[in-house]
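Quick one: this structure, given as structure tokens, is what I'll be asking you about.
Left out: one protein chain. Kept in place: all the others.
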Amino acid sequence: MSSTGGPLNAGVLGATGTVGQRFIVLLSQNPMFRIHSLGASERSAGKAYRLAAKWKLSDPMPDEAREALVKPCDPAQFAGCDVVFSGLDASVAGDIEGAFLAADFAVFSNAKNYRMVPSVPLCVPVVNTDHYALVAGQRAASGRKKGFIVTNSNCSTSGLVVPLKALQDRFGPLRRVVVTTLQAISGAGYPGVASLDILDNIVPLIEGEESKMEAEVLKILGGVSADASACAPLTDLRVSATCNRVPVIDGHTECVSVEFAAATPPSIDEIKQCLREYTCEAQRLGCYSAPAQVMQVTEEEDRPQPRLDRNAGGGMSVTVGRIRECPVFHVKFTLLVHNTVLGAAGASILNAEYAAKKGYL
Amino acid sequence: MSSTGGPLNAGVLGATGTVGQRFIVLLSQNPMFRIHSLGASERSAGKAYRLAAKWKLSDPMPDEAREALVKPCDPAQFAGCDVVFSGLDASVAGDIEGAFLAADFAVFSNAKNYRMVPSVPLCVPVVNTDHYALVAGQRAASGRKKGFIVTNSNCSTSGLVVPLKALQDRFGPLRRVVVTTLQAISGAGYPGVASLDILDNIVPLIEGEESKMEAEVLKILGGVSADASACAPLTDLRVSATCNRVPVIDGHTECVSVEFAAATPPSIDEIKQCLREYTCEAQRLGCYSAPAQVMQVTEEEDRPQPRLDRNAGGGMSVTVGRIRECPVFHVKFTLLVHNTVLGAAGASILNAEYAAKKGYL
Amino acid sequence: MSSTGGPLNAGVLGATGTVGQRFIVLLSQNPMFRIHSLGASERSAGKAYRLAAKWKLSDPMPDEAREALVKPCDPAQFAGCDVVFSGLDASVAGDIEGAFLAADFAVFSNAKNYRMVPSVPLCVPVVNTDHYALVAGQRAASGRKKGFIVTNSNCSTSGLVVPLKALQDRFGPLRRVVVTTLQAISGAGYPGVASLDILDNIVPLIEGEESKMEAEVLKILGGVSADASACAPLTDLRVSATCNRVPVIDGHTECVSVEFAAATPPSIDEIKQCLREYTCEAQRLGCYSAPAQVMQVTEEEDRPQPRLDRNAGGGMSVTVGRIRECPVFHVKFTLLVHNTVLGAAGASILNAEYAAKKGYL
Partner (left out) sequence: MSSTGGPLNAGVLGATGTVGQRFIVLLSQNPMFRIHSLGASERSAGKAYRLAAKWKLSDPMPDEAREALVKPCDPAQFAGCDVVFSGLDASVAGDIEGAFLAADFAVFSNAKNYRMVPSVPLCVPVVNTDHYALVAGQRAASGRKKGFIVTNSNCSTSGLVVPLKALQDRFGPLRRVVVTTLQAISGAGYPGVASLDILDNIVPLIEGEESKMEAEVLKILGGVSADASACAPLTDLRVSATCNRVPVIDGHTECVSVEFAAATPPSIDEIKQCLREYTCEAQRLGCYSAPAQVMQVTEEEDRPQPRLDRNAGGGMSVTVGRIRECPVFHVKFTLLVHNTVLGAAGASILNAEYAAKKGYL
């Protein structure tokens, strides 16, 4: 809530895209925010949202968006917004988010452009909200009073770091992780993946995705420098990611093998218990979008499945199953994350809720 | 060819199932064999094949099968067959294949029942035809003159061992392999996977598949005991397999990371060259079904893809792509194998061609 | 609500099937009902529901069902139920529903067994609740005090009759209707359609479906005899239905051409207005499950689409689009109906709400 107790005014950049659409659905259901301004490209600006957006979600377009006039992504047009969410494409996100920052907005971004900047939190809100310590440094360095930027991770990274964080917290450092993903098409936006490429098919490449995962995990699971001026990524963990596109609408499946650094690894039962018991600060603060359970640990052998489990916790829970010994490392499991909720728009929104609770807004 | 120079008479057990259907298509195109007898369950026996089989292949039902009368799977009914191919379900394969063996038939089986018996070759015909050395021992131990059994591997194993064999032959022992599969639905037979389980979905479990892969690789890449009485599986290689079912008709995709035992692993270029240059004895003998290239190594970053690459080499080639360094092990790559050709019926047939060329039939 | 003002106790027969699962999700969200008893086959009876049911819906299993003990479908076990919903398979529905009727229960059934019995309402609750007039006759004929049976139609029929009813009411009798359906796989239950039959494929036959549609439309759009003892199906309308199965999870698409009996047919604009303005008695009574709009008429040329429109009105609205002149008849259009909501469980539930509002329970 804002200082006056009412909902915060939210702007959405890239509002007509698939991530933007998910922002709009989630914000329309969220009592902490009121949709205030929708921004998109010049081509869409000036049109009613329902005419500018090619709607692609199974949830119907919220009424508060239908007739809203789309604005250009110009900070001057977003006066009155307490918070700005960005679902912009990376090709334009760098400049536009930079302009909003310069205009002293609090920006919560899905784009990759600022993720690896040392002073910018790369925050999966059920994992590393301690990285908000970087915000003060950002403001000090730039002389801004209110403005800052918090990014959330690549959609695949979002799922992976959740159990890894729990394991690291409880059992100490991890040494090696091998992960193979089966990623949904909604992650590629619209028109995105051509149907001739994915019907009765698998595409074994997602450009740039593997290196993003391998780097982002280290930053998220790492800490913050002593003076809170920069992140301090892990240096001893090695991650190998292989990313595939599969014919699934929503929900990334990830097959993970983990090796602990400890001489004596935990048992499978200890690992299950650890994942079940994991909680995060956003839950403890009572953030609206924080899931009741960060991870849903399933004992059903053939789960998680994207169609059945992607909506767990409203898309904010990670489902982890098939936890078993790995003949090569210590443990292997399969996880599922909703790539456009916890993996994108939902993470940004929970990041903003957290920021509000902690007085950053 | 038979001793008289004509094609060999082939029987097919389990002829109405999906593997049986593939046998029939492949045999109908193969000059070395003539379809002689089709066997199936009592329910089908006595019917014309076209009425007994619910045909599920895109290739039309061959004319020589359409009106053939289906027989029960009784050795007495298969007199005149020079070779018997089995596409039987594991629930009945043990007894029936055993009966054909006892009746002195040469049996080539896809079923898992005899695969791990030490005296039985588990033979991927482009990989380990040297295991045919076990055949003499089988005969000696049983007192059979002609009869023996050769099995081929699980469909996922078939793809995996091909590059691993090439690497092991050239660069020495492997230490660790992590593989994640994305397996086609045809591997589960008919009716097999329910559509509600796989449309817009992934099933992260294939019962028994992971342990089969982990064990079969060791047997196939291993050798034969000095007296040729038993196989000698590898003992120093560790394999971790994770198997998923995906909405693809034919073609298993496998994401593989490999660690060599050698202190100095080969370079990526050396590995590519090794895979490209790999040849097998079935090729050198001029077997009809042996592919021109055992592996097709692709430089296109987004390949292999099941829809585009499964028919490489008539389904008998393995396509290997995305060969690159692995941040955790030495090399990782993605391979594709046609699960019902090299992964099932095609392997059996090439095994039989090899046996004929070497005088075992 | 019951006479005491609390929610009505609901039993569900066939609770573990796909229609039963939808009943459970919808009832768990419905303030008029409380899930009281879940019945299934002997194989499931005595188990906790979560163990007996193979859950196949994207909505998670409601908590009130998870630990409920499944009962056999025996009326003695359902004492205390105010209403019984049946999602039974037709192979057993005749006997079991008959037994519940004999035991004086109010039965709302999805099964086909009693649909065409003249004294039984075949009721699409947004179309022909006037057929409830048959209930008194049912009771009189059987000597039952409370018990009666109301059926809802085949899922495809449910969608078709909604615009036809509106057109008939406004513009007079229809003469000819040609309809081709593209039906979702969930309509076939579980395991239902094999994935090998529907991936990259269409199945141009749904057993018995076309004749059901052709007959049910006449009964639903017809009336009730003067003495309310039997339905009075239309006799002058001819309907030709062609039914296809398509690779869609939920939502039946139907392409419809209509010829009016009137010499001067209405204009396209009049037809659109008629569909938009159509309302039903269940709405006027304020039934909980009645959609705000019976039909959502879309002007977007490429709608309705199952993935985008099946949840309109919580699955209780029919979406009608592409309303245009037909070169052969008078008008053609495409409609979409959620086959397991308005086409199955949702219709039964709204039928029961209507019955409660009208004092039949």
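Going by the order they are written in, the chains are A, B and C; count residues from 1 in each one.
Heads up, the rule we're going with is that a residue touches a chain if its C-beta (ideal position, glycine included) is under 8 Å from a C-beta of that chain, and two chains touch if they have at least 3 such contacts.
Here the structure is a predicted model, which means the values were calculated and not measured.
In the complete complex, the residue from A:Cys81, A:Ile185, A:Val239 or A:Ala312 that touches the missing chain is A:Ile185.
Within the set A:Arg22, A:His36, A:Lys56 or A:His338, the residue that contacts the chain not displayed is A:Lys56.
The hidden chain makes contact, of the residues C:Arg176, C:Arg276 or C:Lys358, with C:Arg176. For the chain missing from the display, the contacting residue among C:Asp89, C:Asp200 or C:Glu270 is C:Asp200, taking the whole complex into account. Note on the undisplayed chain: of the listed residues C:Val12, C:Cys73, C:Ala93 or C:Val239, the one touching it is C:Val239. One of C:Arg50, C:Lys112 or C:Arg303 touches the chain omitted from the figure, and that residue is C:Arg303.
As for the chain not pictured, it touches subunit B at residues 55-60, 199-200, 249, 307-308, 310-312.
Seen across the whole complex, the unshown chain contacts subunit C at 176-178, 180, 182, 197, 199-205, 214, 238-240, 242, 244, 246-249, 253, 255, 257, 301-308, 321-322, 326-329, 332, 334. Subunit A meets the missing chain through residues 18, 56, 185-186, 190-200, 247-249.
The rule is short, and it goes like this: only the chains that are shown with their structure count from here on.
Rounded to whole angstrom, the centroid-to-centroid distance between subunit A and subunit C, based on C-alpha atoms, equals 40 Å.
Distance between chain centres (mean CA atoms), subunit B to subunit C: 49 Å. Residue positions 197, 199-200, 247-249 of subunit B each touch two or more of the other chains.
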